[in-house]
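First, the structure itself, so that you have it in front of you.
Left out: one protein chain. Kept in place: all the others.
Up next, chain A:
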Amino acid sequence: MFRVSVLQTTDVIPSKEKSRCGRVGGVSRSEKMVKQESESANRPDNTAFTQQRLPAWQPILSAGIVIPGFVLIGLAFIGIGVALLVTSRSIQVLELDYTGDGNGSPCSSCSQSTTVNCKCSLNFTLDTLFQGPVFFYYGLSNYFQNYRRYGASKDDNQLYGDLSYFTSPSSSCSPYDYDGSKNPIVPCGSIANSMFNDTFTLTRTVSGKTDSVPLDGKGIAWWTDYNVKYRNPSVTPLKNAFNGTVKPIDWAKPAYELDTSDASNNGFVNQDFLVWMRRAALPNFRKLYRRIDASGDYQNGLPAGNYTIDITYNYPVRVFNGAKKVVFSNVSWMGGKNEFLGIAYLVIGSLCVVMSVVMLIVYAKFKFPDEE
């Protein structure tokens, strides 16, 4: 083994160097290989990007920003909280449970029986005007519309009016896709099948005279649902589209008879149906039933007086400890009555202010030494 330290002739090293530098992290050789023409091509580009000198904003959490920021946010939140709370307090809500649990409650007989279209009625009295516009909701509690398999049990294609899905509903609807004799169910699925089917009428008794309160059922569903998401098949009469299909098992009448009086409220675009199909996020929910038509005596809302709600009681909830309610409410700029937001804003706003004080004290006491 012969060892001679060769004084490298200059043309050997550069060739090695060149090729050595052709490899950049194993990936972009191509780009670098092109540049191997001359030595200086190996020199990395002098750009702000490659040299990591990009101009940049380097914010520091300085007391001058954080503390006033917290004060400002805190004050703003307190302001918003107060506004929300005041607005929320101004909203009138009337809530009446008609499940019929107790023996004294008006619907207890209906809740026990299994008769179809069992009737019962609720009475309530308004001492002052219920400021309009007034909305009439029904509320269900302990009702799991957000259960996954329940929620998945529908066929959007069918509801979009696609006739091919009428005859062969999506398997997601199972077991409400075909009835016992293999007839396709339209609309299929458990959401549709479990549609809320209590109905209400509201009457006012003024000096012995009973006057039915006009209820408006138009436009209670989302515009997009009514106009885009749900469509009746373009077959006239609508009934023909449902040939060979059966109505959902628990329904009293087929979809094309939901509102025979108004074609634009019939079938899949029936407003009550749409409201039901928009399933609630949480087990206690309210859905809009009607709004009080602001006309005549009811221009400004519900005037003082004695009211009766006549209920067609069909929907079973007692088996799962559910509850049914009717709710009257008006709204404000921020929607319905909701104290949670106002209180939360107040609390957080106050916390911000408190924290800013704490930080100020800390800052003043342990001032960050600037020179060091």
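The rule we apply is simple: contacts are C-beta pairs under 8 Å (C-beta built on N, C-alpha and C of every residue); 3 or more make two chains touch, one makes a residue touch a chain; residues count from 1.
The working rule: contacts and distances are computed from a predicted model.
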item: UniProt protein name of the chain not shown, from "Phospholipid-transporting ATPase", "GPI-anchor transamidase component GPAA1", "Serine/threonine-protein phosphatase 2A 55 kDa regulatory subunit B" or "Gap junction protein"; value: "Phospholipid-transporting ATPase"
item: Omitted-chain contact residue, chosen from A:68, A:219 or A:244; value: A:219
item: Residue among A:43, A:89 or A:253 that touches the chain left out of view; value: A:43
